[in-house]
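The complex appears here without one of its protein chains, the remainder shown in place.
After this line comes chain A, so read on.
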Amino acid sequence: MNFDPRYSGRNFTSVGTRPLRPDGVDKVTGRARYGADFNMAGQLVGRVLRSPHAHATIRRIDTSKAEKLAGVKAVITAADLPDLTDGDAAMYDILDNCMAREKALYDGHAVAAVAAVDARTARQALKLIEVDYEVLPHVTDVDEAMKHTAPLLNDAIFTEGLEEKPAKPSNVTKRTQFGHGDIHEGFGRADFVVERSFKTEQTHQGYIEPHACVANVSSDGTADLWVCTQGHFVYRQHCAQLLGMEASKLRVTSSEIGGGFGGKTHVWAEPVALALSRKAGRPVKLVMTRDEVFRASGPTSATSIDVRIGARKDGTITAAEATLRYSCGPYAGMWAEIGAMTAFACYRLENVRTVGYEVLVNRPKTAAYRAPSAPMAAFAVESAIDELAKEIGMDPVEFRIRNAAQEGTRSSYGPVYGPIGIGPTLEAAKNHPHMKAPLGKNQGRGMACGFWFNFGGQTCTDLNIGMDGSVSLAVGTVDVGGSRASLSLVAAEELGIAYEQVKAVVADTSSLGYNDMTDGSRGTFSSSMATISAARNAIKILRERAAQMWDIPIDDVVWEKGHAIAKGEKYGNLAALSLREIAAASGKTGGPIAGHSELVADGAGVSFATHICDIEVDPETGATRVLRYTVVQDAGKAVHPTYVEGQYQGGAAQGIGWALNEEYVYGKDGRLQNPGFLDYRIPVCSDLPMIDTQILEIPNPNHPYGVRGVGETSIVPPLAAIANAVSNAAGVRMTHIPMSPPRILAAIEAERGGRWSK
């Protein structure tokens, strides 16, 4: 296959328009099938027993009483999920997280599961399972966990990445470092230095749809899994490996998805449901409750970050450094590493150093959350940048423009940038009317920048042309944000036909080659590349068929605006053949017409955004109100602008929740205090203003249409932008996220030097 992915600078007909999405009507009328909407005859109800302890050795599990209860068809423990990971440490962690083996490592860790004829019986059975725990000391705070005196989660962990191998085990699994230049020299040249420490609390992705699946293992060893996921091919690999199956014998079908944001890139319930079905010999449906979703799935890292930045009077940054500590839950991760890579990625720095520490705590296993790790690092860095601009006496936008990375800049994490959008988003923000709007009493404005890598990855797509001339597009990337509409637009564009002539579906794992999951903002980027490639392959066949119909050489047939055209004056009397006409004749010209593509979508193109927001703070209560919010972000090319705007708004909304109210609250006993949407406060509609968006289009040179991923970057700046706005409104620097009313009021009172009224 000789597919040329380079940007071609073409004019667009379909791409850039805003048609209705193909999945829209079913979603708004309730017909769409989500994870919990699949059902099979004879299906059992699966339920999971979870540890009530933050840290405990499992001495013994007695399931005999539960097994004897009428209606119980299977009970499983870790013994039913033996270790088949063959030294693959990451897979072993996934296995241990799905079903605790020797120790329960957090409140909510699965220890056993049942499959029964109904939910009531399953619940009763859970109560009959006896687990003998030896409760161990626990640690849930990231800074506490790093202390030498902290309880150890795993005494086989010795910190990696140190110059010498440490003598003692630690909760710190790894140290990583990035940067270049000489920071000591740089700080030596600085006229102003800002040094601050920041904390962010743990948040959950907060997807509205809980994890849900139906597993059906047949006695012949084949199996089906219907599941709500961001990556059914990855789920297939993981489940097959954990259950000792051949991947091709497990067919995974993805349902519609009610939000994932990174949290549905990881298996929790699925291997358990498959193991239950295998043991019971019947289909098993397993739907997590909201309590289970909070206690056992998702969350992002809690962090503790120190930042130091120095600059000259003229506003040039001379040195920057950050130390980032990220909680990973009980298993090794690379969350601090990603934070350390992204922290200063927006800037052109001569001297920069970031150090990351991965820290184990007795909390659920950290999972990706939309641009994972970047928002917390941006919060710390962009807060310090704002403060530094103030000290120098420069406008915060001008200060950032002066130091912004450009094409050719060596990024703080290594690579040299191609054409990038940080400068243009800053210029656009500077000129945005929002920047000049007047502010009232107790109101403050803040702005901040954000970066995300974006990802491409393995992608496989089929494009089939029906005899009626309609096109079905089968993709392997789960549609999390309107990609079926966007990919249909791309197919229509490339083929030169109407959007309505294309129908895109997400194919199951037995119908397409492997696809990486929808993560790294790759869905539309990579699958549109594969769709263009598949369409070009189909066009080649369409041209061949037209040549055959006309009985002329294929080299004389070109494809334009959905038609085969005979090139040259000698064919002047041949009318163009439409795609429909060629398709209608296909039965007599060689059979069905299709285009296939398989590729690794390289060159995803880094992404930048600048956000502006206005916040009002009630100085007597610490209450906040978001008055106005503007997102400026580079999309490369917005395929379906409405869904690009939706991604911008969605990321901002999640960031607002994270900045102001969302947090995991643990009790002294190490148990999660707020595993529900009542006390884990995501914003409700009335908490948010209409979020304004401005799409910039700086073409990605590595994509035929210039597309960049847009899904994640929008959650990177909000924590910082809101912190800057709140700090400006309240007259005190906020360094702890979320900025809940008690934290804001305490900061105001401390700043006033006043005491709490008695």
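Note that in this section contacts are C-beta pairs under 8 Å (C-beta built on N, C-alpha and C of every residue); 3 or more make two chains touch, one makes a residue touch a chain; residues count from 1.
Simple rule for what comes next: contacts and distances are computed from a predicted model.
Novice: From the list "Xanthine dehydrogenase, FAD binding subunit", "LacI family transcriptional regulator", "Putative branched-chain amino acid ABC transporter permease protein" or "OB-fold domain-containing protein", give the UniProt name belonging to the chain omitted from this structure.
Specialist: Not shown, but named in UniProt as "Xanthine dehydrogenase, FAD binding subunit".
Novice: Which residue among A:5, A:396, A:622 or A:650 touches the omitted chain?
Specialist: A:622
Novice: Using the document's definition of touch, tell me which of A:52, A:670 or A:683 contacts the absent chain.
Specialist: Hidden-chain contact among the options goes to A:683.
Novice: Decide which residue listed in A:437, A:575 or A:665 touches the omitted chain of the complex.
Specialist: Of the listed residues, the one touching the omitted chain is A:665.
Novice: Please identify, in ascending order, the residues of chain A that touch the omitted chain?
Specialist: For chain A, the residues touching the absent chain are 123, 291, 620-623, 660-661, 665, 673-674, 678-679, 681, 683-684, 686-687, 740-742, 745-746, 749, 756-758.
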